[in-house]
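In this view, the complex is presented without one of its protein chains, the others remaining in place.
Letters A and B name the chains as they come in the text, with residue numbers starting at 1 for each one.
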Amino acid sequence: MATTEILLAGFGGQGILFAGKILAYCGLMDGKELSWLPSYGPEMRGGTCNCSVCVSDQPIGSPLVLTPDILIAMNQPSFDKFVKDVRPGGKVFFDSGLIEATTDRTDIELFGIPSQQMADDNALKGGSNIILLGKVIKETGIFSLDIMKKGIEKVVPPSKAALIPNNFKAIELGMNA
Amino acid sequence: MAVVFERPKSLIDVPTHYCPGCTHGIVHRILAEVIDEMGIEGDTIGVCPVGCSVMAYDYFNCDMIEAAHGRAPAVATGVKRTNPDKFVFTYQGDGDLAAIGTAETVHVAARGENIVVIFINNTIYGMTGGQMAPTTLPGQVTQTTPFGRDPRLAGYPVRVSEMVATLSGTALAQRVAVDSIPHIRDAKKAIRKAFENQKAGKGLSLVEVLSTCPTNWGLTPIEAIKRLQDEMIPYYPLGVYKDVDEGVFPKEGGEE
Partner (left out) sequence: MERNLMKGNEALAEAAIRAGCKCFFGYPITPQTELAAYMAKRMHKAGGVFLQAESEIAAINMVLGAASTGVRAMTSSSSPGVSLKSEGVSYIAGSDLPAVIINVQRGGPGLGGIQPSQADYWQATKALGHGDFQLIVYAPASVQEMVDFVVKAFDSADKYRMPVMILADGLLGQMMEPVSFPEINPDAYDKSSWAANGHGFKREHHIINSLYLKPDELEKSVVDRYKKYDIIKETETDAELYLTEDCDILLCAFGATARVVKSAVNDARAQGIKAGLFRPKTLWPFPVKEINEAAKNAKVLLSVEMSMGQMVDDIKLAVNCSKPVEFYGRTGGIIPTPVEVLEQIKKIGGTL
């Protein structure tokens, strides 16, 4: 497998870095080389936030994702800003309830699901990011469901282990959306 | 239609970078109101610290200077000594003023430097993501006191107004808060008094403002106000710790 470059972007508080960490841990559990790099800035509530994840069989060169194979966008500014950078043939995943997906690109695939609404409807507060990850693994096959579950188990701290089943539920919701 | 409420002229009409619910905005506003009411915007030079208010130079319309971490009082001294007829203020947080800048704080007061120091005490480092400040309360959990501040390991908080009040060059040392309308009114009066002191050449005037940091306290803005009232004010009592009406220096030719 060549290097898969993934960019996740949205508002602080949407779980962008956490979703990125799950993908990174999936890579770890899958025996891959990987890197995870957050954007960082003044510690401000509600600011924009993004995160680069690279997964590969080879050692990772630059960990900064500039032309993503996979873009996960959770708000309109992030979609608008990064959709033009997606590599031709790349896939874009976004919350169709929050984002109006207007782009003139025809060389990429768009996958919009109302992830925030789905999270609310299923009592999965804050699960929108995980639902999108479910959609990602279904449409890209980058990781198996089994690896995804292992990744989640690794990321969620022991003190919050009770939330693991909810995360699994969110993944499956996304896969079936 | 009559305008009954508007932005102070000395405050620039831009969104700030402060988090929702942060009380920096209130302090910026009352400081700008004082500058407007005294009509001194054109004669005022402000000095910013390092910390959350590092970019306050983008919000005030008067001339502004950005200082190194903790050194705002020294920078302000340089400005004031060369421009004694101008108004000079520093605007500093607790890490800046009471940790790395303690020496500058003590000596600007000891020298009776004729400037205004606005001191924002919110018991935490905000900009870097919530580490222990010199004013962090015993037991308070921060990123660098993950088990709560234990005075045996991390020492006790610094009570700045009380400390500065002991120094001979201090004309005014007053602690205020911005948790309620009456307290905000008092805070504005204190800042006005500090600037009037500078106008009259009385010496160093320090106004300590108890403030909130909902983001790094992990609280909602309303819960944060409540914490300020329930935990901070008992530890840091509001009030005037020093007020020298005649100024800190002897009249011409006399001796202290």
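Note that a residue touches a chain if its C-beta (ideal position, glycine included) is under 8 Å from a C-beta of that chain, and two chains touch if they have at least 3 such contacts.
None of the values given here were measured: they were computed from a predicted structure.
Chemist: Just to confirm, in the complete assembly, which displayed chains does the hidden chain contact?
Modeler: By the stated touch criterion, the chain not on view contacts A, B.
Chemist: Looking at B:Met127, B:Ile191 or B:Val209, which residue reaches the missing chain?
Modeler: The missing chain is touched by B:Met127.
Chemist: Which is it among A:Ala24, A:Cys49 or A:Leu133 that touches the chain not included here?
Modeler: In the complete complex, the chain left out is touched by residue A:Ala24.
Chemist: With the missing chain put back, one of A:Ile6, A:Ala19, A:Ile60 or A:Ile99 would touch it. Which one?
Modeler: A:Ile60
Chemist: Spell out, residue by residue, where the missing chain touches chain A.
Modeler: Contacting residues on chain A, toward the hidden partner: 21, 24-25, 28, 33-38, 40-42, 60-64, 66.
Chemist: For chain B, which residues reach the chain that was dropped from this view?
Modeler: Spelled out for chain B, the touching residues are 50, 54, 66, 68-70, 95, 99-100, 102, 125, 127-129, 131-132, 134, 143-146, 153-154.
Simple rule for what comes next: only the chains that are shown with their structure count from here on.
Chemist: Taking the mean of the CA coordinates per chain, how far is chain A from chain B in Å?
Modeler: For chain A versus chain B, the centre distance works out to 42 Å.
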